[in-house]
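Below you'll find the structure, written out as structure tokens, and then a few comments.
So, subunit A:
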Amino acid sequence: MKKSITILLIILSIAFLYMMYINQKADLKAQKISIAEQYGLGYAPLQIMKEKAILEKKLDNVEINWQKLGNTTAIREAIIAGNLDIGFVAIPPFLIGKDKGMNWKIMSGISQSPLGLITYKDSVKSLEDLQISDKIALPQPGSIQHILLAMASQKMFQDAQKFDNRLVTMKHPDGMNALLTGREITAHFTSPPYIFKELAQENLHQILSGEEALGGQFTFIVGVCSKDFYGKNLQLYQIFLESLKEAINYINENPRDSATILAESYNLTDKKTYEYITHPDMKYSQEIKGLDEFLIFMNENNYISLYYDDIGELIWEVDFYEK
Partner candidate 1 sequence: MSSYLEVKNIKKSYKVKDDHLKVINGLELKINRNEFVTIIGASGCGKSTLLKLIAGFIEPEEGQIDINNNKIKGASFERIMVFQEFDQLFPWRTILENVCFALKAKDLFGSKQKRKEVAKKYLKEVHLNNYLDYYPHQLSGGMKQRAALARSLVTKPSILLMDEPFGSLDSQTRQELQNLLLEIWYKEKNTVVFVTHDIKEAVILSDKIIVMDDQKGQIKEIIPNNLTRPRRPYENDFIELFQKLNQLI
Partner candidate 2 sequence: MKNNKIIERIIWILLLAIVWELVVLTGRFSTLILPSLRSILHSLYLSISRGDLLAQIYFSMSIIIQGIIISLIIAMVLVFLSLFSKVFTSLLETIIAIAHPLPGIALLPLVILWMGAGRKAILFIIIHSVLWPLVLNLKTGFQSIPEVYKLIGKNYELNKLQIMIKILTPASFPYFLAGMKIGWARAWRALISAEMLFGAANSIGGLGWFIFEKRSFFDLPGVFAGIIVIVIIGILIEDFVFQSIENHTIKKWGMST
């Protein structure tokens, strides 16, 4: 008797959870759009979009919800939970999600960016000089920084996993502090603005760039959305993409004004911001570069088992794809 009551309770609570789930879905159908980004100069077009209310001007009666999440894992989870329509992430985390069965594709690229492995040890000139005891800080396993490190390691030592046991996960600011104090970690794989700040320090130098690791240029940040959003809100989707284009064009055409707008949110001076966003390796564009390189490498080294027959399986708008 007791048992059957308990089982009933379990089933009821499951049913309840399911109802909540359904409700969430219903909410999404209402006119509302949730967008998540992360912190960093790679996301600058989104700041412009926000500050200049580009999307808002085009969309009446639509509630726009901007979120800043701490890492790509959180973005992935929020999309699955139905809390998020559009997320901005690097290519490897996108591929991992896709590989695990997330029904999402890339909408557009937004930025290319210098990435680099920085160290304070004068004796360390390349990956080869890193000892077993030397720890490397990066945001998390499976991040673009991790995959780039694995690529370089594969090229140099034919062992993609060589450094996997020497990783310390740290957010960029923590990683920078750890590097500056010269304790605990030897090297930090980072992105702008931290890479610029670190390289400005006299005692720090770069031993590996993202481009060297991958063997070419690649898109740093892409916008992704799920099939739910794409299929049911095609109009919203199009409007968002147009706004993104507008924002990217604005940065490229008005770097000075953009720098002024961006400086505040990055807590930098206008001058520094201008310097950073006009850095020759810092490019804002909708192109998607390096997708195949990441995919093939990650597939061959068992990070994912995903492959594709048609690039349309990975990208909604194939126009942006650059082989």
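Basis for inclusion: all candidates are chains of the complex that A comes from, given by their letters.
Going forward, contacts are C-beta pairs under 8 Å (C-beta built on N, C-alpha and C of every residue); 3 or more make two chains touch, one makes a residue touch a chain; residues count from 1.
This one's a predicted model, so the numbers in the text were calculated from it and none came from an experiment.
By the touch criterion defined above, subunit A in this complex contacts candidate 2 out of 1 or 2. Those residues of subunit A that touch candidate 2 in the shared complex are 3, 7, 10-11, 14, 18, 21, 73, 76, 80-81, 93, 96-97, 99-102, 135, 140-143, 165-170, 174, 178, 183-184, 303.
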